[in-house]
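Partial view: only certain chains, each at its native spot in the assembly.
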Amino acid sequence: MRSFIGRDILSLKDWERAEYFRLFEVCDELAPHARNRRNTDLLANKTLLTAFYQPSTRTRLSTEAAMHRLGGHVLGFSDAKMTRAGDFYQESIKDTVHMLEYYGDVIAMRHYQEGAPHEAAKWASVPIINCGDGWGEHPTQVLTDLYTIWKEKGTIDGLHFMCIGDGRMRTMHTIAHAMTQFDVEATFIFPPEMSFSEEFKKGLVERNLRFRDMGSSAEAIADADVIYMEPVVQADYTQSRVEASEDKGLTPPEYRVTRDLLRDKAKPDSIILHSLPRMDELPADVDYTRHARYWEEAFNGVVMRMGLLSLVLGAME
Amino acid sequence: MRSFIGRDILSLKDWERAEYFRLFEVCDELAPHARNRRNTDLLANKTLLTAFYQPSTRTRLSTEAAMHRLGGHVLGFSDAKMTRAGDFYQESIKDTVHMLEYYGDVIAMRHYQEGAPHEAAKWASVPIINCGDGWGEHPTQVLTDLYTIWKEKGTIDGLHFMCIGDGRMRTMHTIAHAMTQFDVEATFIFPPEMSFSEEFKKGLVERNLRFRDMGSSAEAIADADVIYMEPVVQADYTQSRVEASEDKGLTPPEYRVTRDLLRDKAKPDSIILHSLPRMDELPADVDYTRHARYWEEAFNGVVMRMGLLSLVLGAME
């Protein structure tokens, strides 16, 4: 297995099976500090820089919370508009990174532009963690999701994933890449105009992922062990989900998972993941079913980032 | 006395006399760290999350400064507009809190909506500290004020409070609740359109607060031991005081306290508190009188929050 020390976390396309399990083990070792609410001093002599060119409170705060739980220092910016009147929009990534790399020992980057963290990683002397790059990827979210599945189901192999959402968006790209490393089947339920590109699908076929497209959650849910949800009403990363939904109306029933549907058709031990915030695709009364695991997912988001930071900074091996 | 450990600090309506004095004692124990400017490590293994849905630099920074002085970690957001394009405005408090509770061990919340911290406290596994909720309450400000009075006058019982400001606003609600636990008298000087509601007054009568309304500071100041001031020119929490004052002109003389008035009519040992920033209700030359205590109040704002954080997180008992 490649060492994690100093590694950039840009995409899960190149992650191998064993690497996921190594990360999960480290997460299990560190989870008690989060559960017992006591910061350690494992990374007390390290600094995390959060470079968020777009606001994303969940991803930023869960990464920062992980660093604080490990006793580390944190600084950064949470919106490029907050930087000197937008200079960063125009400055080359290379120039920016040759400044940022001296401010922290690892850089967590969210960028509105696909590939920006990869470009940053070319020039930086410190690891770059991709916290979402435009339509590209979102590895820390999907690692959180897989760790949650592994904790809740005891395995990833052998499971059937029903993925509802927008196939053009980064989280769906990343979960699809990750699934190629496990013995799983996938059903994708995307609105027709939001499907994977033909080229992306070809890549999945080449890597032997067993998958199919279906038209609605009702049709597919009986097979699902993992119900993996994202909103479908957001079309554009320059708009928020809320703004987008005002234009487009509510989620069509094919892309929703309701309490009735779960009672009527779902496997009793199937679990629902959702990175939140949610629109109406996942009504609040689903919280009171046996299926909901999104609060565990939120907790695991901190634990997984504790694992990742410890590994890339060499505090765990 | 109820334990402070894990307690939400939402309102002072339910605080008992003895609880104030217990908090003041803890403040006295911790104050030397602030005065000597040396951070302790009392809360080094804890993290404070500041969830400010409205900017409030004083309240946010004094809370964060307190946590830093205690050696703790801090993260958060200082304006909901900085979160993902306003998603938080629409997401339910429950959903938000089930994310935020994993990022910190105590949540300091400012919200534009009355009751939001109470709703958060229903769902959170960590203590919520209300840092101002719309027209509701502002307990940490008033605890600071009472601690300052106790330090400066040696007692709270037996004092006469003259409160000038806007009776619809949260600080006045909270000081009124607090006064019911002490042997004090109150004179309220509010513009007619800014008086307490009849229902609120009825509550004060039921709890045996001795109070009266008067029309001007000049009329009432001779009786006052504590001159408790807020601006009257801000009418709307969605506007800043400055914006509001541009529309409405300067403070009418009835609601001002000037150097001349103090010299002519005030008790020599009366003290003035003001949470600042001030408009023209309190001219700058009052700073050079024996009455000004608002800088002490600013210092005590950090000390009091050190006490409160230590108590709710169980570092002091």
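Lettered A and B in written order, each chain numbered from 1.
By definition in this document, a contact is a pair of C-beta atoms (placed from the backbone, for glycine too) under 8 Å apart; a residue touches a chain by one contact, two chains touch by 3 or more.
Keep in mind the model is a prediction, meaning the values are calculated, not measured.
A.B. asks: Total subunits of the complete complex, with 2 given?
C.D. replies: Copy number for the complete assembly, per this file: 3.
Simple rule for what comes next: only the chains that are shown with their structure count from here on.
A.B. asks: Give the list of chain B residues in touch with chain A in this complex.
C.D. replies: It is residues 44-47, 49, 73, 75-77, 82-92, 94-95, 98-100, 102-105, 126 of chain B that touch chain A.
A.B. asks: Using the touch rule from the top, collect the residues of chain A that touch chain B in their complex.
C.D. replies: 34, 37-40, 54-58, 61-62, 64-65, 68-69, 74, 78-79, 82, 239-243, 276-278, 284, 295, 298-299, 301-302
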